[in-house]
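Only one protein chain is missing; all other protein chains are in place.
Naming follows writing order (A and B), and every chain is counted from residue 1.
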Amino acid sequence: MKKLFPAGVAICAVLFAYAPIAIGRAPYESTMGLVQKIFYFHVPSWFAMFLATFVCGIAGVVFLFTRRRAADAVAVAAAELAVLFGLLGLVTGPLWARKAWGVWWQWDARLVTALVLWLIFAAYLLLRKYGGPGSERLAAGVALFGMANVPFVYWSVHMWRTIHPLTSVVPTLPRPLAGPLWLSVAAFLLLFVLLLGMRSRLERLRQALDDAYLTLEEQS
Amino acid sequence: MKTLIASLVLSLFAAVAAAQQPPPAQGGFVPIDQLPAAEPFPAAPLVIAAYAFVWLAVAFYVWSVWRRLDRVERELKAVTARVERGARP
Partner (left out) sequence: MKHFLAAVGLVVSKDLAIEWRSREIVYTTVFFALSCVLVFAFGFVKENRQVEDAAAAILWIAMAFSGTLAIGRTFERERQNETLRALLASPIDRPALYLGKLVGVLVLLAAVQCLIVPLVGLMFGGRFMAHPAFVVALLALGSIGFAAVGTLFAAMLLRSRSRDVLLPIVLYPITVPVIIAGVRGTAALLQPEPDLVVARSWGAMLLCFDVVFITLALWTFDAVMSDGA
């Protein structure tokens, strides 16, 4: 796995270097013009965020029932990335919306639920940081419940009016616009995997450090 | 018992998901070649701000993880050395 890391970084760098070119070359969208280009980083950010939340939830469940610390390390890493990519989505969205809809924020269900999901994982990080010993299990519970929330959050969306572009936009995207999008999606997902690896490694090292200190204590 | 509960919860999710009607397809993106002539509101600052934020945020995060990794690795090396010294009689 370690040997793949530099290759992954190289590929990711190439994808991110090429992405602006592909995005720049893509034709303008008829109603939104230039500002629609934000879409190429906005959507992949949210994809990465949702992936991160599910990874965190699943790793949390594995940790809860097997107590394997490697799972906990992945869970923390994924939660941090969920907050990071969610932040990217929450910032690029309003910047796009300001031009496309005329307002920075809409109390429409899709936006609100995305914000709520982000808040849940920010709460996860706060809990890990300030909850004291034993907070790994509690945080895993929070992540699991957060993950379980997603269908309900989507359900609220369907029961409300929304002016956010409907999910069906992505599958019906015309070819010239789809290319750069999927390129960006690939770039973001690869970036997620690489960052997850890095951050989990940090967490594993921290666990090893704690063990080393404990051994030191026992010796003295 | 636990598997039963787990499968119950999962099937409930599936039911919820299956019950969702796909929204009426509307608002698809339509590509054009050139921008229309007059723009009442410049979009360029927004686009630049969006991409700049993404790059900066990701760069900051990578730097932050790198820095923390560095610190923990150094500390771990130091503590492991102390442990080994203590283990030797």
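Some points to look at:
Everything that follows uses one rule, which is that contacts are C-beta pairs under 8 Å (C-beta built on N, C-alpha and C of every residue); 3 or more make two chains touch, one makes a residue touch a chain.
As the structure is a computational prediction, the values presented were derived from the model and not from experiment.
Checked against the hidden chain, the listed residues A:Leu4, A:Leu119 or A:Leu214 yield one contact partner: A:Leu119. Contact with the undisplayed chain is limited, among A:Phe5, A:Trp105, A:Trp155 or A:Tyr213, to A:Trp155. Residue-wise, the contact with the chain that is not shown comes from A:Ser135, picked out of A:Gln106, A:Ser135 or A:Thr215. Of the residues in chain A, those that touch the hidden partner chain are 64-65, 67, 112-113, 116-117, 119-120, 123-124, 126-127, 130-132, 134-135, 137-138, 140-142, 144-146, 148-149, 152-153, 155-156, 159.
The omitted chain makes contact with chain B at the following residues, 2, 5-6, 8-9, 12-13, 16.
The criterion applied here is as follows: only the chains that are shown with their structure count from here on.
If you average the CA atoms of chain A and of chain B, the two centres end up 2 Å from each other. Residues 9, 13, 16-17, 20-23, 25-36, 39, 41, 43-44, 46-47, 49-51, 53-54, 57-58, 61-62, 65-66, 68-69, 72-73, 75-76, 79-80, 82-83, 86-87 of chain B are the ones that touch chain A when the two sit in their complex. Here chain A touches chain B in the complex through residues 20, 26-31, 33-38, 41-42, 45, 84, 87-88, 91-92, 95-96, 98-99, 148, 151-152, 154-155, 158, 165-169, 172-174, 176-177, 191, 195, 198-199, 201-202, 205-206, 208-209, 212-213, 215-216, 219-220, going by the rule given at the top.
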